[in-house]
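Here we show just some of the chains, and they stay where they sit in the whole.
A, B and C are the chain letters, set down in written order, and residue numbers restart from 1 in every chain.
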């Protein structure tokens, strides 16, 4: 019965990436939870909800995140 | 002081259904919390927030939920 | 696929009350979500998680809640 909730910045995930994230994260969680048994039976009981947060609503270190800040982080320019 | 949070799929609740859900769930929670005392005094301290989640952001068993999947579940065709 | 989360003060719900709350709130949410269809098929897809919060971790109006404050609220002495 794992319930996974992932908050990400809005606009950073295409629908294809969302599908991929839901699939792989759910499989990983169910696999570890049931190991050494196979994960198959727990899969239908594994839920994953993605929440998209506006940049202006997410603060790090007291500052609102911007697209430039995110790009700089991903590029390692921080 | 109960705080109730209900995540549902976006578009599945009309405003009328939201009002009904908030009313009945809040009353049930306050009633059980205060029983055998009456729930009235706890009601103003009972909050209920509904969160609507896009279908593509909700995964069950590693798959994004679709309107067809939800209809099949409600109809018992699963 | 409703997911219900209920935060309550720790120690205010017996196991019997928890069972009752989970049952009645889940039924109410599933019934409203599927109406006018019967709720039965959505029930297995309705989850409810209760979170118990220590009194000293819950603040109202900037003050930590106490057992006395809760009793006064339920009794209407506020």
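Operating definition for what follows: a contact is a pair of C-beta atoms (placed from the backbone, for glycine too) under 8 Å apart; a residue touches a chain by one contact, two chains touch by 3 or more.
These figures come from a predicted structure and were not determined experimentally.
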item	value
Entire complex copy count, 3 subunits given	6
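Here is the rule we use: only the chains that are shown with their structure count from here on.
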item	value
Type of chain B:chain C copy interface by residue overlap (half), same or different	same
Inter-centroid spacing, chain C versus chain A (mean Cα positions, whole Å)	27
Interchain centroid distance [CA atoms averaged], chain A/chain B, Å	23
Junction residues of chain A - those touching two or more other chains	47, 49
Residue ranges of chain A in contact with chain B within the complex	15, 18-19, 22-24, 26-27, 30, 43-44, 46-52
Footprint of chain A on chain B - complex, ascending	7, 53, 56-64
Chain C residues within the chain B interface of the complex	1-9, 12-13, 17, 20-21, 24-25, 28-29, 32-35, 37, 40-42, 45, 58, 60, 65, 70, 73-76, 78
